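Only one protein chain is missing from this complex, and each of the others stays in its spot.
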Amino acid sequence: MLLESLREEVLEANLELVRRGLAIYTFGNASGIDRERGLVAIKPSGVPYDTMKPQDLVVTDLDGRTVEGKLRPSSDLATHLVLYRAFAGAGGVVHTHSPYATAWAQACREIPCFGTTHADYFDGPVPVTQPLERTEIDGPYEENTGLAIVERLRGKDPMDTPAALVACHGPFCWGATAKSAAHNAVILEEIARTALRTLMISAEARPISDALLDRHFQRKHGPGAYYGQK
Amino acid sequence: MLLESLREEVLEANLELVRRGLAIYTFGNASGIDRERGLVAIKPSGVPYDTMKPQDLVVTDLDGRTVEGKLRPSSDLATHLVLYRAFAGAGGVVHTHSPYATAWAQACREIPCFGTTHADYFDGPVPVTQPLERTEIDGPYEENTGLAIVERLRGKDPMDTPAALVACHGPFCWGATAKSAAHNAVILEEIARTALRTLMISAEARPISDALLDRHFQRKHGPGAYYGQK
Amino acid sequence: MLLESLREEVLEANLELVRRGLAIYTFGNASGIDRERGLVAIKPSGVPYDTMKPQDLVVTDLDGRTVEGKLRPSSDLATHLVLYRAFAGAGGVVHTHSPYATAWAQACREIPCFGTTHADYFDGPVPVTQPLERTEIDGPYEENTGLAIVERLRGKDPMDTPAALVACHGPFCWGATAKSAAHNAVILEEIARTALRTLMISAEARPISDALLDRHFQRKHGPGAYYGQK
Partner (left out) sequence: MLLESLREEVLEANLELVRRGLAIYTFGNASGIDRERGLVAIKPSGVPYDTMKPQDLVVTDLDGRTVEGKLRPSSDLATHLVLYRAFAGAGGVVHTHSPYATAWAQACREIPCFGTTHADYFDGPVPVTQPLERTEIDGPYEENTGLAIVERLRGKDPMDTPAALVACHGPFCWGATAKSAAHNAVILEEIARTALRTLMISAEARPISDALLDRHFQRKHGPGAYYGQK
């Protein structure tokens, strides 16, 4: 079987979505990439999580051709592939309909950086894509979804903004690994939830200062990072 | 014992309501129909879920006469029967007071299609019935509740709109099977929750475009559906 | 040991508050009364739930004198006693700071009957007491809390309105038994939660019609009740 350890990690990332309340039934999907071989392991489409095994994952190349696996890949595969092609640092991609992040996506509103929890993970607001046009929807829809994300991230380092909200739909997240992508999906949900409540407490809430944003992002991700163990 | 496998499935559908947080104590009820025999198996009234067994379910004909079972059927039986008579494709019916869907029902407001999660299951908004008049309430109330739903669904394919909110009351859901009806009840709650939060983030949130609605509904339910396994 | 079976029931009622998420740490308290002997069994003050045993409950008479038990009774005992003296039908009393009911109490706003879930248990809105005056607070505070509830219920059958919100504080609930009082506390929390969400969906939400209120209350509690088993 190809990519055994990647399959294990991708399966774990999928299960993390369920454990953290980000996915019910067959909702959501996580994938991971082996950059050397150019192969992606992704959740099969519409299969329940509780019986999923590593061999149920589907392995495809970067053009979406199945290389190993008997099941159909996630219907969102094409979106994942666009992100892998565009974001060289992405080792994993996760899509969910997690409750709060999806609400922001449905409201077509970016999530302002209201606090340090957000700044620990994102170097600015969580962006929202432009809604797709009819021609984009009627064409290769899932691929166009990915292109809308890439377009929205243009000019940013995608690893410093490891998620985007697809307008009217829900979040896509990425990370250096499938595990890290799932972790970012959990954090995004936490951020989305707290941001909504912040607005409920004060409709005039303002984003934090650039100084505070930089301090928190850099203390975890900058060259002199001092969060966590060496 | 009549309808053994149907009883098992209906019991499972009832238990799913509890597992997913849609019903507490004796709230909620699920039923299933054997179309060939014209017999319905339904939860008994006011019996706790944790000790319920297949033989506790009540089997009635489509006029509500008990054919097998020692307990009283759910007090909402008459509503279920109206739906079975009107919706030929319905193999299962579920009623809950699930928290978010009930809030929409109490607000007498249909749930707009704010996103693709909704569009994956409903071919448009989740409709809300007209409040019943005093004469309808004082008459055969539960039957009139069913008639209000059927009236509201007039002109639609009920299998493409597998739930309605009964004004001032709560949701009724249906599906090809009892299992599918319970599944739709869970999804409806998820949709209702996310829709409320969408409004909280942006009071001006708009329904998604028809193009996006169609794309998502069709990719799961249309002739060229490509979600899930073949 | 006095009142062994009552102690068991009251302990169970206390534990139900924890299981249903209505009480954390030492919050909340439930009691039950033996009307023949005029004795009340109540939770001890400030004792954690997870190690509580029937013998830890305190038995007092209706004047609050401890008849059996080594621990101090709940500091809210005097409120329970006022309710037992005023409401002849009450066999159990429960006080919680459950999250949603407490929010309504803190907002000093009665809960309108927005739907049939509410009407299944309450014959009208859930009332809120008048805030206590300084002299009432500085005097026998817990007793005055009970008197404010009794005053607010004047002219109603307390068994048809089995709870009140104490302004700036939280709910007190009662029922024919301690079990039933705890059940009503759980239902009240459910009602309070759904009512808030109803207002969030539509700030103009209106109470249901008297006809619908009567129908639901009577089908569970009236002479011709047909909910549940005979």
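To keep things simple, chains are lettered A, B and C as they appear, and every chain counts its residues starting from 1.
Following the convention adopted for this analysis, contacts are C-beta pairs under 8 Å (C-beta built on N, C-alpha and C of every residue); 3 or more make two chains touch, one makes a residue touch a chain.
Bear in mind the structure is a predicted one, so any value in this text is a computation, not a measurement.
J.: Where does the absent chain make contact, in terms of the chains shown?
T.: A, C
J.: Out of C:W104, C:F122 or C:W174, which touches the unshown chain?
T.: That would be C:W104, which touches the missing chain.
J.: Among the options C:L2, C:C168 or C:A211, which residue touches the chain absent from this view?
T.: Final answer for the missing-chain contact: C:C168.
J.: Can you work out which residue in C:L71, C:A86, C:M159 or C:A176 touches the chain that's missing from view?
T.: The missing chain is touched by C:L71.
J.: List the subunit C residues touching the unshown chain?
T.: 24-27, 44-47, 71-72, 75, 97, 99-100, 102-109, 131-132, 134, 137-138, 141, 168-170, 196, 199-200
J.: Name, in rising order, the residues on subunit A that touch the hidden chain in the full complex.
T.: Output for subunit A: 20, 114-117, 183, 186-187, 190, 193-195, 197-198, 200-202, 205, 208-209, 211-212, 215, 219, 226-230.
The working rule: only the chains that are shown with their structure count from here on.
J.: Using the definition of touching given at the top, classify the network of chains in this structure as line, ring, star, complete or other.
T.: line
J.: Using the touch rule from the top of the page, what residues of subunit A touch 2 or more other chains?
T.: Correct list: empty.
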